[in-house]
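A single protein chain has been omitted from the complex, and every remaining protein chain is retained in its original position.
Labels run A and B following the written order; every chain starts at residue 1.
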Amino acid sequence: MRQSTARCAAFAFAVAAFLAAPAARAQQSEIKIGEINSYSTLPAFTEPYRKGWQLAVEEVNAAGGVLGRKIAVLSKDDAGKPADAVTAANELVSSDGVVMLTGTFFSHIGLAVSDYAKQKKVFFLAAEPLTDAITWDKGNAYTFRLRPSNYMQAAMLAEEAAKLPAKRWATIAPNYEYGQSAVAVFKKLLSQKRPDIEWVAEQWPPQGRIDAGAVVQAIAAAKPEAILNVTFGPDLAKLVREGNTRGLFKDRAVVSFLTGEPEYLDPLKDEAPTGWIVTGYPWYAIKTPEHDAFLKAYQDRFKDYPRLGSIVGYSTLKAAAAIIAKAGSTDTDKLIAAAEGISLVTPFGQVVFRKGDHQSTLGAFVGKTAVVDGQGRMVDFVYRDGAAYLPGEAEAAKLRPAD
Amino acid sequence: MTALLDVRGLSKSFGGVEAVRDVSFALAAGELLALIGPNGAGKSTCFGMLGGQVRPDAGRVRLAGADITGLKPRRIWARGVGRTFQTAETFASMTVAENVETALHGRTAARSAETRRLLGLVGLAAAAGRPAGTLSYGDVKRLELALALSNTPRLLLMDEPTAGMAAAERTALMQLVAGLARERQVGVLFTEHDMDVVFAHADRILVLDRGLLIAEGPPEAIRADPQVRAVYLGEGLTFSEAG
Partner (left out) sequence: MDFLVVQFLTGLASACSLFLVASGLSLIFGVTRIVNFAHGAFYMVGAYVAYVLTERWSGALGYWGGLLCAALVVGAAGAAMEMALLRRIYRAPDLFQLLATFGVTLMVEDLVVLLFGPEDLLGARAPGFKGAVEILGQQVPRYDLFLIGLAPLVLAGLHLVLRRTRWGILVRAATQDREMVAALGVNQRWLFTSVFALGTALAGLGGALQLPREAVNHSMDMTIIVEAFVVVVIGGLGSITGAFLAAVLVCELNAFGILVLPEVSLVLVFAVMAGVLILRPHGLLGGAPAEARAMRLAIPPPWKPFTSAERLWVVGGLALAAALPLVAGAYALTVAAEVAIFALFAASLSFLMGPGGMPSFGHAAFFGLGAYGAALAVSGAGLPMAAALLVGPLLGLAGAVLFGWFCVRLSGVYSAMLTLAFAQIAWAVAFQWVGLTGGDNGLLGIWPEGFARTPHGFYWLALAICATGIVLLRILVFSRFGYRLRAARDSAARAETVGIDRMRVQWAAFAVAGLFAAIAGALFAFLKGSVFPDTLGIPLSVDALAMVLLGGVETVSGAILGAIAYKLLAVWLISETDQSKLVLGAVIVLLVVVFPQGLGGQITRWRRPT
């Protein structure tokens, strides 16, 4: 019986520890920012992302913080589930008293947190989710988004695609909202520019479970002249291998979302595709003062090169600090007012958070893939400013719900 | 007069093996009929076809004139047939009393009274609170009987009802069954390995061998039947001294 009492006590202790855990973790004088991301589910993207925002926090605090106070980021894992993200948001807001929420990667998690922010009237700066819904048809007053949206990336790629002679196009995209809307927007924009284009095949492999051989064969059978790819991560690796072996990409143009991001290009090593038109982040070849400074600071601090996630994490926290500084307060309404139209400098240059739809004008690099010294690289790239690939603010504001 | 149970031309084969071939017999109300035969003779298959667990390939089973061939066990139960199983088929997660109460139908108060009566009848009153999973083999057989009696059947099918019991207990149980048969005009068909039990209690005996009915008649006639003796001698068993 003694043993069992000990077990009871241990359990009671665990419960007590749980209830007590969220108690004051950061000092009162700090401005607390809540941050949520899929750290355990997507470590390849979120680890560099975390380093990015850590660097930003250190820089802001080294420069004296904002409003005369240091900032502290309370960071939570969402285990890749929207329900857990809402739990984390709730802990950060209700228990830890953060002044704003930031982060998230997956679109549906971003939407869940954005809806929570709307309900609880909390400022939310979405870092990475790409879905257009978050700023447009499910947009709300409390939510802003940093990363160039699906629409913007599609517009950048469609512009390049229109210059190609290809008329017969096929698409391969993961079967979920990101893939679906990427294809839909790309098709729409490209068909507008090039009414002569024919869409001859489409494949919708489930995310993470592509049967690459069968997909490649199916696409090849339609004899397209060009291919749009939206898969990424392990699916992309499988697709590239099967496609190379089976000759799918030979003499065909390929336009591909995100493939130029080091997160997705680097694992492919010398098997990286060549000549694909992609969006991405050629950190090794960008020569601007803003980026040089960032690159040096990042490499000094972490002894590692940055990924796109690093840029997103860094810029998110820089933006958060700038918004608080401009608001002169941590009051939610003032934060919103400050964020609307705020302009700040990121490693990619000047960006603005548009008042009309709360989307930042952060852009992306569009270029071609190549293999240089056994490494996948982007060459012949240009930076496309996000502002040029968004509908006008008034037009975009109409896409948002009335409330 | 129609027989209580009338079986005509019952047959069943499993994957080419004919387990029961063209078996016909009748059973009157109030009669104790034993079905005997060596292992694998087809007794359990026969029982299964009467109780609805096995679907016959051919033949007819009539209960008091009504055709019950191939009906589901539940429908056969509803027509007043109770049965016990060779292997223990009790509700192991319940107490003895809960077993019987679950089998009974009707109002709660009536059920608990009936449970007490049935458990008293089969001699399990003292074990009412025990988990059925912990009963001895003999007690399981008593519980099986109580469950079979729960719907006051007019036909009782008993598959080896006294296995695992001591000699005195067997006699007591069979006398109980015989009493029920006489008083309430219940027809009883049972299989049994113990020839003492068979010859002491059966009014009539059916002998199955390799699926065929080879003999039928009162105990004395069966005892004298040379074919039956051959079958059993072949098994290395004798029963000439039995009885």
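Heads up, the rule we're going with is that contacts are C-beta pairs under 8 Å (C-beta built on N, C-alpha and C of every residue); 3 or more make two chains touch, one makes a residue touch a chain.
Keep in mind that this is a model prediction, so the values were computed, not measured.
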Remark   = Touch list for the missing chain, restricted to displayed chains, reads A, B
Task = Touching the absent chain in the whole complex: find that residue among B:T2, B:S24 or B:S93.
result = B:S93
Request  = Please pick, from A:S29, A:S94 or A:Q350, the residue that touches the omitted chain in the full complex.
outcome  = A:S94
Inquiry  = With the missing chain put back, one of B:A103, B:A163, B:V198 or B:A215 would touch it. Which one?
reply    = B:A103
Key: Option touching the unshown chain, where B:S11, B:T45 or B:S150 are the choices   = B:S150
Request  = Could you please point out the chain B residues that touch the chain left off the display?
outcome  = 51-53, 72-74, 76-78, 82-83, 85, 89-95, 98, 101-103, 105, 131, 133, 147-148, 150-151
Request  = Write the list of chain A residues that the hidden chain touches.
outcome  = 4, 7, 11, 14-15, 17-19, 21-22, 39-41, 43-44, 47, 76-79, 81-84, 86-88, 90-91, 94-95, 107-108, 111-112, 115-116, 118-119, 131, 133, 138, 175-177, 180, 202-206, 208-209, 211-215, 217-218, 220-221, 233-234, 237-238, 241-242, 245-247, 263, 266-269, 271
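As a convention for this text, only the chains that are shown with their structure count from here on.
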Message = Based only on mean CA positions, could you tell me how far chain A sits from chain B in angstrom?
response = 74
